[in-house]
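Every protein chain but one is kept in place in this view of the complex.
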Amino acid sequence: MASESKDTIDSRPGELFVPAEEEYSVDNPDEMDNSEDVGIKYTILQIKEDTTARIGLYIVSIIMIVAIYATIDAQLLDYAIAERFWYHPEFDPDSPEANLPPIGITNAYGEGTVAHPLGTDHRGRDILARLVYGSRVSIQAGVFATFIGMAGGIIIGSVAGYYGGRIDDLLMRGIETLYAIPFLVLIIAFMSAVGRDLVIAMVAVSILTTPVFARLIRSEVLSVREMAYVEAARASGLRDYQIILRHVIPNSFASVVVQATLQIGSIILLIAGLSFLGFGAQEPTPDWGAMLADSRGFLLPNPWFSVWPGLAILITVVAFNIVGDGLRDALDPYIDNSQKEDEGRI
Amino acid sequence: MLGNNKPSKRSNSNSSRRKFIGYIGGGALMTTMAGCLGGDSDDPASSGDDDTSDDSTEDTQTGGTLTFAQAGAPIKFDPIDETDGASSAVDAQVYSHLFRYGEGPDPTAAPPHSLATDLPEWERDGSRMIVEILDYAEFHNGDHLTAEDVQYTFEQPLVEETNLMSQFDIFTDIELVDDYTLQFDLDIPYEGIVHAMVQPIVPKDAREANRESFGLDTVIGSGPFELVDWAEGEFVRFERWDDWWGDELPNVEAMEWIPIEENTTRFAELSAGEVDIMEDVPPQLFEQFDADPGVDVFEADWLNYFYAAFNFNEGETTKPEVREAIDYCFTVETVIEQQVEPVGSVLHGPLPGALAEQWEMPVSEWEAHWNDRDFDRAAELFEEAGVPDDWTCEIVAPPGETREQVGISIANGINQAGYDASMRALDWGSFNEITAEQSADECNIQIVGLTPDPDPHSFLDLVFHSEGALNDAQYSNERVDELIDDGQRTVGFEDRQPLYEEAIGHILDDRAHIPLYNLKRTYGVSDNVSNFSVHPIRNPSLFTNRNNVSVQ
Amino acid sequence: MSLFRYTFWRLLQTIPALFGISIITFALINAMPSDPVAIMLGPEQMASEEAIEAARERHGLNQPVHIRYLNWLVAVVQGDLGVSFYYNGVSVSDKILERLPATLLLVFASFVFSISLSIPLGIISAARRNKLADHIARIISLIGVSTPSFWIGLILIIVFGYYLRWLPISGLPMPYADPARVSGAETQFEVLLQTLRHLILPTIALGTLRMAAVTRIQRSAMLEVLNSGYIDLVKAYGVSGRTIMRKHALKNAQLPVITIIGLQISGALGGSVLIETVFNINGLGRLIITAIEAQDYPLIMGTTLFFGIIFIIGVVVTDIAYAYVDPRVSYGGES
Partner (left out) sequence: MKENIILSVKDLETHFFTSGGIVRAVDGVSFNVKSGETVGLVGESGAGKSITARSILRLVDSPGQIVGGEITFHDQMIFGTQERADGTIERHPDMLDDETLRTQIRGSKIAMIFQDPMDSLNPVFKIGDQVRELIELNRDVTKYEAKEIAIETLREVGIPDPENRYSDYPHEFSGGMRQRVLIAMAFSCQPDLIIADEPTTALDVTVEGEILNLVRDLQKKYNTSFLWITHDMAVIAELCDRVNVMYLGEIIEQANVYDLFDDAHHPYTEALLKSIPRPDVSIEKLDPITGVMPGAINPPQGCRFHTRCPDAHRACLDTNPPLIGLDENEQHNVACIKYDERTGYWESEELENEERNQIKGINNV
């Protein structure tokens, strides 16, 4: 348990000795004066200091750039760049000009070679290319679903929190029903009804992330609503929606931002799960979850085939989580986010 | 036994009929199909690298439990209302069949494995048949097996309107001549009906006693194995019925069938020795079999036929030049060699290899009919046919790894020829909807497979006859219809063969389909199993008139 | 208000939620494009028109939607969830009850695994803040929260299933199954051993995410508690560090953990769908996948309802546990 007593003396900066004390930390002693610790400038400053958050930020930005590149090349230029410089991630063009190694089941999933650093999949397509273009699906899904979920959540949460009473109960009962069915089951049922396609998967996921934000914002609004300045605003004749927009939401913004970053991570995991079960992106769209599903058939001949997509997902989600944690520590070290940490993660 | 449609019962119009196309192949989301028809020209054991023929000489031990990993989980063991291949494979062990298959793809009578003592006697030039059954067969509960049970087995599907209804409604009347002889009257004479009579026979009284629970809680057959215990999705446990009325008993004492849907896990259990035989070896694991001395692959040629059918109802594919252009978009040999070997082989005509040989079809002519890849020629033909530049060739297929890959290769070809093509693998429900509609912008080419009875009539009638049950592509050619109808009525090989040869000639000229490939049935078998053999039609063959498997 | 009445009241509150689930699921299913009968008759049938019509009649599919919903609801209230299309003839409730234990065992095992690891890990990393133990725990929990559970499953299968062959990788025999039905087991005890051996890998795969999440929460909860006034007080009065940790701080730090566990049950149930697919375990998760692929209406409704019920029971149990631990929450009072 706690470190009992350490009689050894370890010197701290400035040659001053340190009597060993029980090491329970006090972040900032009550005598401290931290009046200027506020504002976006300061948050960025804090994140700069927090090395892990900085690393997370770098990885996230790299992945974002790759995803944007992939989106442009895939959806606008129809893989033109991929075909000229690299491999076409969706088809295994057995066209002679592309001077590709002969494609076929027998030699499809070769190990990593110079031409294919990470090897090829069961259809002879380059795994590295598919990973790069697979990032498009995950990031689009993660960001898209989070923002829609956030928007929906802000609306529902703030209305429920601000007005309370019957409206609050009604909305919250609805949210609770959505919560009652495990996330994945509801999405799968939804998808099988509407059809299996990536866009539908994203819409389904975003509808189902709304409750997470709704609950978060509702609790923030409840606490902010009691604050004096909201009373003052109401007293000065501002109409309700103005109060909500100008005062209530901005102040609950800190935890929303943190939750959004963490939420992107958990949505990427969820979309990967959906694709793994065949409900996400369909062949031949490159998608990390779908690649993992394909790799199941080839665990023996080529185990690496299932390692790479999983690793891609892991690194991306870790990056988002690090940034989320960094933001939380910067915005408010004592944000009581533990409750809202990760509902609904599969 | 499964799979063919009764030709005589013409359904009225070709309106949007919901049909299913016999589907074979590993990795199906739904349960995998047990073998239906598989022609294997000469030696019954497969062409695989096994050498079962010689080890039958060594002293076969009796006893021990054989564990068999099925690719799909059986659901219900009631031959009257069979839904999936995994269940019918179990029924084959527990129930005795009216007729059995001999070495090749022809039904024979081989008591005690078949109840019929001899092949049927035909009367009234092929529209009546007399079948005699042996008189000493008994069910597991001691009841005596009589002609009444056989009659019940063939009539009950019509009464209960189960899935087998469409197979047996060719019989206008089934009469009991005496306790052990039956007389079947056919609506239209059809020699191939005997294939449908390789049917497991159920105990009438036991089934009528509790129809709901028959096949679930109570499973009573008359075969050499009794089904002692099973849990859906977990295991099926057989035990040898020591006082079986047959003259010979199976070598193995008991069998345990475990469903493992995931290919790689199934193989791992086999190579770990947890399981003796594994059903359905995926292509990517063939290397593993070569690497592992303790296991071998048994392959059986299966009488099935996979093809790409053009939409004759509407859209660009109704034009012959477009169909020819698409033929130029890919070389069927290379695509099949890349995507399907070693689990299947290329086909150039609507009849699988063994059947084509048996019916002396001009296979080399068929082969010459199809062209190698030539994108310029294809582009010219598309131009000639006046195909708009923004045309997208919609290719659809039900779920299945091999089929999807072939579809993608064809789509690639069309892309290279300058037109857009998209390949969509749909779940069964939506596939049937779309192929029933045959709308030009939903389905121009459908890639699917067929497993009818091993008789040319059932292959051609189903998809090429203008009123064929599975001809939703709506291909129609009067001459071909005439030839198929005559072919069914005539009796005797010499008279039927020329009719079918001519019909196929027209079909190839019209390019109704592009024949693609034939899939094999594959089994992974460990060394401690001997006398295992595969059969062109009925698999797995564990204890039959041909072999008696034993395990260390 | 006594504990019993609180539980009763809490369960009553869940009825609207259950009702909501059934409406959502029924609506979703009716929006399904393809016709279940076509699938029910199985791909290898050469089903003719009559067979399809007959099957449709038999399962009452041609009545209008709302009537079908009412019939279904009336039946459910009487405990009859209808007959499954795909498993023709087997009643949905039997099929669900047959598959339920595997999912419950898996989810329960994953919670035991995750809680027994995460609470000590969280406490140690809070007590030894910014020391080595803290950094290790934080890295483990960070990676744990960010890894797809089914990927962990795949990796475990490759490593322990195929190459090392230490542990079984498919199926999950029930501890109460009779020995004859479990391969490699004679006595009931050996069946239990087999169950545990089969449970190890899937539990790790499903439990890792939860373990990581609870560790993070336990750590931040513990840090908050350690900075509170009452800990200062007992420290000032000479209470030893160990007692402070074990007694004073621990009980308070459990509160946020208990609430998050309630919420995680839904995540765990969702996750079990994936893990059962990877490890070939015949639980409710795989049943719903089969049901949806076969568009087996009654089976889908039944499984979704059961998922909802399990979740709600889980949430109610955690609420009660919370009320039991935290005196400030009087049962049904101003909680």
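The chains carry the letters A, B and C, assigned in the order they are written, with residues numbered from 1 in each.
FYI, a contact is a pair of C-beta atoms (placed from the backbone, for glycine too) under 8 Å apart; a residue touches a chain by one contact, two chains touch by 3 or more.
Small disclaimer: the values here were computed from a predicted structure and weren't measured.
Just name the one of C:V65, C:V112, C:I139 or C:V325 that touches the chain not displayed here.
Only one of C:V65, C:V112, C:I139 or C:V325 touches the chain omitted from view, namely C:V325.
Could I get the residues of chain C that touch the absent chain, sorted low to high?
The missing chain touches chain C at positions 228-230, 232-240, 248, 251-252, 325-328.
Everything that follows uses one rule, which is that only the chains that are shown with their structure count from here on.
Of the chain pairs A-C and A-B, which one is connected by the greater count of C-beta contacts?
Taking the two pairs in turn, the one with more contacts turns out to be A-C.
Take the average of all CA coordinates in chain A, do the same for chain B, and state the distance between these two points in whole angstrom.
Measuring from centre to centre gives 48 Å for this pair.
Quick check: what residues of chain C touch more than one other chain, meaning two or more?
In chain C, 32-33, 157, 162, 293, 295 touch at least two other chains.
Where in chain A do residues touch two or more other chains at once?
In chain A, residues 296, 299-300 touch at least two other chains, as defined above.
Report the residues of chain B in contact with chain C in the complex, numbered from low to high.
2-5, 9, 11, 17-23, 28-30, 33, 36, 67, 75-76, 81, 83-85, 161-163, 165-167, 212, 215-216, 229, 231-235, 237, 256, 258, 260-262, 264-265, 268-269, 272, 274, 398, 427-430, 432-433, 451, 462, 469-470
Spell out the residues on chain B that touch chain A in their complex, using ranges where they run on.
It is residues 27, 262-264, 267-268, 282-285, 287-288, 334, 337-339, 341, 401, 404-405, 408-409, 411-412, 415-416, 423-425, 427 of chain B that touch chain A.
Please output the residues of chain A touching chain B within their complex, sorted ascending.
Where chain A meets chain B, its residues are 91-95, 102-106, 108-109, 122-123, 196, 282-284, 296-301.
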